[in-house]
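Here the complex is missing a single protein chain, while all its other protein chains stay put.
Moving on to subunit A:
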Amino acid sequence: MFDFLEGYDLLGAFWVTVKLTLLSAVGSLIWGTVLAAMRVGPVPLMRGFGTAYVNIVRNIPLTVIILFASLGLNQTLNVTLGGGDDFDVINFRLAVLGLIVYTSAFVCEAIRSGINTVPVGQAEAARAIGLNFFQVLRLVVLPQAFRSVIGPLANVLIALTKNTTVAAAIGVAEAATLMKEMIENEAQLILISAVFAFGFVVLTLPVGLVLGWVSKKVAVKR
């Protein structure tokens, strides 16, 4: 029944999906946190930048961002991200860049909503003992904010996992690219879709469950 899978590197393709997801997740967590810090910071210019970034980026389709990375950055501006002549490497890195640019807008908003759940007195007390803005954020506000947004961040991570399929648009050899190839070559369309759907559920279901458990575990008691 599953003969059609022969000759295809299914695991390899999903491994690329996993790599895209993990690298983009780490990148967008960092950049998203920086953006959130800008949005709550005291400097109007940074606040403006953070707000503009989020509102522009989250309203552009991911496909457009990924295509821009390839057509705009790479083919027009010759950005290779250190990939040399290897188009597989370059496209993979461009896809990660695009996913980070896009996902960080959502991470930023999740974290910002988390920051809003931290009572203002926490930051006041931190300032009152002489901590500066970054220390207040890093030592007192963000640790509490992160704990309250693990659930929403899990949602972002699941969305990101599925969004990696957009990288197929610029030829990254991840799961969706392989699925397209198989659909062209094989007859079992429904089975092929089912296999890939199953693959993504296997990736994302545990993420939701584990992070849901972590979220309860680290919740700040008030």
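By our rule, a contact is a pair of C-beta atoms (placed from the backbone, for glycine too) under 8 Å apart; a residue touches a chain by one contact, two chains touch by 3 or more; residues count from 1.
Definition applied: contacts and distances are computed from a predicted model.
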Tell me the UniProt name of the left-out chain, picking from "Aspartyl/glutamyl-tRNA(Asn/Gln) amidotransferase subunit B", "phosphoenolpyruvate--glycerone phosphotransferase", "Amino acid ABC transporter ATP-binding protein" or "NADH-quinone oxidoreductase subunit L".
"Amino acid ABC transporter ATP-binding protein"
With the full complex in mind, choose from A:Ala126, A:Val149, A:Ala173 or A:Val195 the residue touching the hidden chain.
A:Ala126
Can you say which of A:Lys19, A:Arg47 or A:Arg147 touches the chain missing from this structure?
A:Arg147
Touching the hidden chain, out of A:Gly7, A:Pro42 or A:Gly84, is A:Pro42
Contacts from subunit A to the absent chain lie at residues 42, 119, 121-122, 124-132, 135, 139-140, 143-144, 147, 220-222
